[in-house]
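Read through the structure below, which is laid out as structure tokens, and then see the notes.
All protein chains but one are shown in place.
Order as written gives the chain letters A, B and C; numbering starts at 1 within each chain.
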């Protein structure tokens, strides 16, 4: 009974079907008929014109999106526990040619206008200090918290006021939308670019970079090729993305993952470290308690000395999740 | 009847089988049981200890391999028509942090020790000129020519003498081995790193970087993650590679492609611009002749004003190849 | 009566003499007879073999020194208020090709082994997190604090244990040595590279990068040229450095600056925010008090809302410093 992560989950049958349907020769790279449909498909999802580039990983999606917003001598304001800061091996430094991550604090790994100002305002407007060029937020956050539409609007207003681009790392965007019950457009707010995650949500190895300013994609497509991320059989990535959008599979999968997370929580909510607004559950559990759970066959990561992280995926067994919840409640 | 390129060909059924067999949750990234078998599997192929990293594209494979051999202030000697120079959008400049490609000439897009010396010898040994750190050759070359084992030994001896690392871009390595009839070890010579291509040879989106100096992989694995090329469901890449090695599928597929190329050539060899030693055929054909072929349903690329390039793939229809050969002979 | 900074002070007459004595044609770049004497001169100063490169600025000195110690995918542990983090416009990100500064805390802008461990120990030893490659400390620190020889030994021992290079930013190295009364070798500890500052200490535009591992200079000299820091009339930089070493002018000038700082402090030490161990004085002073001082003709920078920074230089008027001290005491 595995609750280690959603990043190694199985591939959804509809994604498999789409992959196999794409197994015919077509124009290489992104000239194929699947890739050519992405702008329209995502445009319908978000209700406005967008330009979309596929890539294989979330790290590539985040860093290429930021490459459209940040010059090498600039900086990106992000949370000190953001994935781009903590878990991407310095990829932003590579893709942005040495630009700086400017670390803000905030409850639940979420940024607020005040937290951003606390980072940005002390920066002297001179050449000695790196100037911010963009803000990056994670929806849902690294602690499974969802930004409300009005929170994103407030951050977007600050970004506009300061001339900063806004990027949303949506590795678990579907989980946030499923939780919020709002439209995808509301859940991304006034962002210039979104990393629309699929790998954690039922795809094999395809993510979408959605540019709400389509001109950015014109530039970033060069950076994608230059980073070795332009696959010659790109139709297999595009097909995955289209399958995820078809009949809102992305949302259906996210709901399943969120439901499993809620099942874990249901009877043991007093142990929660963060409200569960996506598919991640952080709970206070002693080493002995964790050991007891593992003896019952549950797999998960320790989170520091006194806590554990459980992550549900689209394919998590709901009864296993309930069993885990009961096991925790019985500790 | 498509002879445009091998880079968008279909996926071999055995690769599909392997992909589907890998659709179970396992350790993410490259901790899964498929990825863990790569070093051994490639070690057996080459008859010595190797360390192997998977990536999704040939560009990433080439540039990450070179990142193990070249410092940012150094240079890479390559042919002026090498893929890394002509068709990777400046990716070496990105991955090597501004290191320089040093362009050599040579018949058939092949380097020789003399051609390399012609580039390297005039470089003054001072800080004003970029110093070479590595040599990169393509096996088979961009014009479908195969390096003989003794040619690689000679280049390797020069590399050793000058303290340069040797990299082999093997996007069509299988085609070269199939043509040469030698062992894989002989076809790679004394290289430090090989980009072992699979995408053009029946895989979906997996290439192997084979390090003959395993210590290089210890460093390059950081660069791979930093470049956003460490996929979380890496088992799907490893599974493709293992399927390619299983029962020498890589060689069988390459032989099929080569055979189709020879079928094109068979009756019209006087038009050849280069001997056909892999799966690419370059022929002198006027615009009118090309037009005539296209009217008969053949698809291919123009190669300048007076020539055409035909590329056969593992799944090329042998009778279509023969038909193309006859059509050319009848022009 | 200027106590704004030491970075724009006048040039010492002996430096002028040396500059003019160097105004004869010689081998360009660093082939001249002045540049050729640097290794020996600094070797005598530190009592061991060193290799020395001149550059025009402290930022270039720091970043080139670090380029010898850090790979692009690595990190540098430094204080969160270190000059390389706060005031070099992201130069480390540029010179180190995206490597990361890892920010530690510590009183008086000084690092301790514990503070370094607090940054380094939580880093997982995997490819997802940037691994540290070096430590950089500032002697004297950004708050005018001097590392004792035993403190540097302790940090060096940790660096050795973890396989990290140690760099000392010595923009005000002379002031530290003057305060400590120890040898230059003791004040630099087991560092691999030192930015030996002269610009703030009586030179015009020359700093020395001292490599205690001479092999590092062999590589960094390429990086220096590549960064546009190899001046063709390099003899004018070397001459400045030699003049600074001659008869310990560097130490004499630093003593003068330190003495002026102590004169400021003498009668108002209760206002100090940090012990004065170099030539910088940080004092609690209200806005009204600062205004009062400025009306008396004293120039200095505010340091936040409730404090001021006074910096003495080699050419500070000692009586002006005493007058400032009395004026503060009289507030």
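Here is the rule we use: a residue touches a chain if its C-beta (ideal position, glycine included) is under 8 Å from a C-beta of that chain, and two chains touch if they have at least 3 such contacts.
No experiment lies behind these values; they were computed from the predicted model shown.
Of the listed positions C:159, C:216, C:230 or C:283, the one in contact with the omitted chain in the full complex is C:230. Considering A:175, A:195, A:221 or A:279, the position touching the chain not shown turns out to be A:221 (whole complex).
Of the listed residues B:2, B:73, B:200 or B:290, the one in contact with the hidden chain in the full complex is B:73. Of the candidate positions C:222, C:250 or C:282, contact with the unshown chain belongs to C:222. Summarising the interface, chain A meets the missing chain with residues 29, 71-73, 97, 127-128, 131, 219, 221-226, 230.
Mapped onto chain B, the footprint of the missing chain covers residues 72-73, 75, 86-90, 92-94, 96-100, 127-130.
Residues of chain C that touch the chain left out of the display are 2, 5, 7-11, 16, 20, 23-28, 32, 55-61, 63-64, 88-91, 93-95, 199-200, 204-205, 222, 225-233, 235-237.
One rule holds for everything that comes next: only the chains that are shown with their structure count from here on.
Centroid distances from chain C, each centroid being the mean of CA atoms, peak for B. Two copies of one chain, chain A and chain C, touch each other, and the residues they use overlap strongly: the shared fraction of interface numbers exceeds half.
Chain B and chain C have CA centres that are 50 Å apart. Centroid to centroid, with C-alpha atoms defining each point, chain A and chain C lie 42 Å apart.
Taken residue by residue, chain C touches two or more other chains at 72-73, 97, 127-128, whereas all remaining positions touch fewer.
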